[in-house]
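The other protein chains are all here in position, but one chain of the complex has been omitted.
Read from first to last, the chains carry the letters A and B; within each, the first residue is number 1.
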């Protein structure tokens, strides 16, 4: 894809200020997403993937703040924009959907009104026009009988329907970027498939780029074109999504790919003991020196314990942050 | 539903289990309706076997588990645990039941009492069940901690001092401290960090062999179920729709719902669209006419929509399916040469 990227993050650091001291909850975060591209950010709880997304959309709140680095959206640096300018960007050009749609929707307002609000707020439509647009938006996310459903309250909808409403709200103003933070984690697998397909198709039709955040490497690899894996506040590997599963380069990614029982593998290869990743995920306040994966890594040497690896370009394309990568 | 194998090595059999809850209703209970959370479930668990129980939320799998644990009184049916009929007994018998069947919970953060040390968490059950000798209690706690990969010195810590994976080990130790025969694992790894899951799955399988346990494994992660289970039962809307050997279920799924579940798993190696099923789980208060899956089933015909639901038919090989058209569908699938289920690339 040519032209300037839609969003470019350079050396972003997010600080966590716990009153006594300041620790970097995420650092050295760099990636870019082109227009209409699908990009995934994968990692475990506490790895910094969700706060990275919040930084992009200007929703970091104390004790979290941007410590350093740059976020460029459509050619403009946005990390120091005023609250009003960020608000305008949010919803209008960058939208977000969350894991639990029940808490992200206002429980005392009909869903139609919550969609209509987006048109009134960002597009200057009248409430009457906005209501009609809300019905159309609900229809576009394949909610059956949208004329009736606009008047429903969130608790009257199933989890899958609520997530559809969230998508309708998020896409109402035709944003350039949709951030989806664990959008299907709370849903059953058949409903997940529908929500993912809906999101993928709507965004493809409208040229909306997706930044998908999840702990599920398999799901992200299926949905996104490129995937970045985060561990303990750093991106350890960024690859094309098929490559990351076939030839993972970072020992952590290798561990993830090998440790999870994959459908079909027992039938093909028989049941063997799963390869474990030893140890525990480090706490934010207690990240190890050097490569943060070194205490859990079978290949760790002295340099891994003292020097943080840089992001190296791989011949096959992609980046990896490991002293000993293949 | 009689299994062809010997009945003697059955440690658990559930026969025609039904659990109905009254819901709603106005002040006078006029609009009260029955939620058929579980409606006629038969299950068998052999000694040393792991039975995977699969289905979406609302399918009734947790209700089955709670009934086996004696926490819910069934509306109908019989549960035989280790030769004893447990249904219809007073709820005070929970204590006797506790020594046979135990449970590992999903969320290791919510399932440990934050105000009790690990030692207290493990010692109290022993005392409740009449173990009084100080040395025996200490011995059993230390042994159990070693079994689950913790050090006995860690016993005097509180839950918040442990990581999620370690907490789940404590939860497993608590479930095993009374030497139960059956352990119900309710989504034992889905609340854990991805890089920790393999440790817990390996531990559960190891303990099953060393301690001679039988598992009922409830999970929505079909990869985990396939890895751990010997047999798999698929539930939909309070009923079992398919039940068979794990290989049969995953390689030759016969019910369209099982096929839909497997097809909905994203394939990480291919950028292909996910197979969608269409629609949500129907409202269990108002189940569809005919086969419960018919409104979402792409193979559904008039027969499926209108005839009262099909029965669970067991083939000679023990593979049971509740579907009018499973034979035809199997034929079609063979011709289309497997449009679902991924194989290792």
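Definition applied: contacts are C-beta pairs under 8 Å (C-beta built on N, C-alpha and C of every residue); 3 or more make two chains touch, one makes a residue touch a chain.
Throughout what follows, contacts and distances are computed from a predicted model.
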- Item | Undisplayed chain, where the name is taken from the UniProt record, one of "Glycosyltransferase family 4 protein", "Quinol oxidase subunit 1", "Alpha-D-ribose 1-methylphosphonate 5-phosphate C-P lyase" or "Peptide ABC transporter permease" | "Peptide ABC transporter permease"
- Note on the structure: Where B:23, B:73 or B:128 are the choices, the one touching the absent chain is B:128
- Which of these touches the unseen chain: B:107, B:138, B:206 or B:301? B:107
- Task: Please pick, from A:5, A:28 or A:46, the residue that touches the omitted chain in the full complex.
- Result: A:46
- State which residues belonging to chain B touch the missing partner chain. 69, 71, 94-99, 102-103, 105-107, 109-116, 124-125, 128-129, 160, 171, 174-175, 178
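As a convention for this text, only the chains that are shown with their structure count from here on.
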- Approximate Å spacing (C-alpha centroids) for the pair chain A, chain B: 31
- Task: Over in the complex, which chain A residues touch chain B? Could you list them?
- Result: 44-45, 158, 160-161, 188-194, 196-197, 200, 215-219, 221-223, 225, 241-242, 245-246, 252, 255-256, 259-269, 271, 273-277, 280-281, 296
- Task: Can you check the complex and tell me which residues of chain B touch chain A?
- Result: 56-57, 163, 165-166, 193-199, 201-202, 205, 220, 222-224, 226-228, 246-247, 250-251, 260-278, 280-281, 341-345
